[in-house]
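One chain of protein is taken out of this complex; the other chains stay put.
What follows is chain A.
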Amino acid sequence: MTRVSTSHVLLGLLATGPRHGYELKRAHDERLPRARPLAFGQVYATLARLHRDGLVAPAGQERDGGPDRTAYALTGEGPHALDRWLATVEPPMPYVASTLFAKVVVALLVADVDRARDYLIAQRRAHTARLRELTAVKTAPTASLDDVLAADFAIAHLDADLRWLHTTLDRVADWHREVHS
């Protein structure tokens, strides 16, 4: 999975009006409820970079003027950068890179069906538990649209992983039977 471009997410949040760093962090964590929360340091570092690149600029400052006191707004160039990002199609799965996948391959490589199997069983249990948890989040009457979208995304991926886990176990079983018959 490609890494999320924090700078573009921040540009998007600033498109609705100027905000301070701490407001951006709050808005980020609220709009992307199941993402890893942003660290303040990351927000300020990203804002500094965006400032350097001319995409945001300070919009008024309070007296003692530390970085946390500064509100930022998009410059004229900001919306264009945002547009370009939104218009760019993400390469669909350019690499099959997942720890899940790598562990199964390595377990089979060390020629241990039991190992692969034990790992898959434990992983399946963890995936299923998480899937139930997110399903509960989503079906709660109090869930917001952002909660539902985030849960949907995670559920769809867990569901895909689980299907892959099942198929893989069947394939490993077939393969093992062939090799040992």
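Definition applied: a residue touches a chain if its C-beta (ideal position, glycine included) is under 8 Å from a C-beta of that chain, and two chains touch if they have at least 3 such contacts; residues count from 1.
Going forward, contacts and distances are computed from a predicted model.
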Absent chain [UniProt protein name; select from "ABC transporter ATP-binding protein", "Cytochrome c", "Quinol oxidase subunit 4" or "Nitric oxide reductase, NorB subunit apoprotein"]: "ABC transporter ATP-binding protein"
Which of A:E30, A:D53, A:D146 or A:D159 contacts the chain that the document leaves out: A:D159
Contact residue for the chain not shown (choose from A:A15, A:L86 or A:A173): A:A173
Chain not shown, touching residues in chain A: 113-114, 117-118, 120-121, 124-125, 127-128, 131-132, 134-135, 139, 155-156, 158-159, 162-163, 165-166, 169-170, 172-173, 176-177
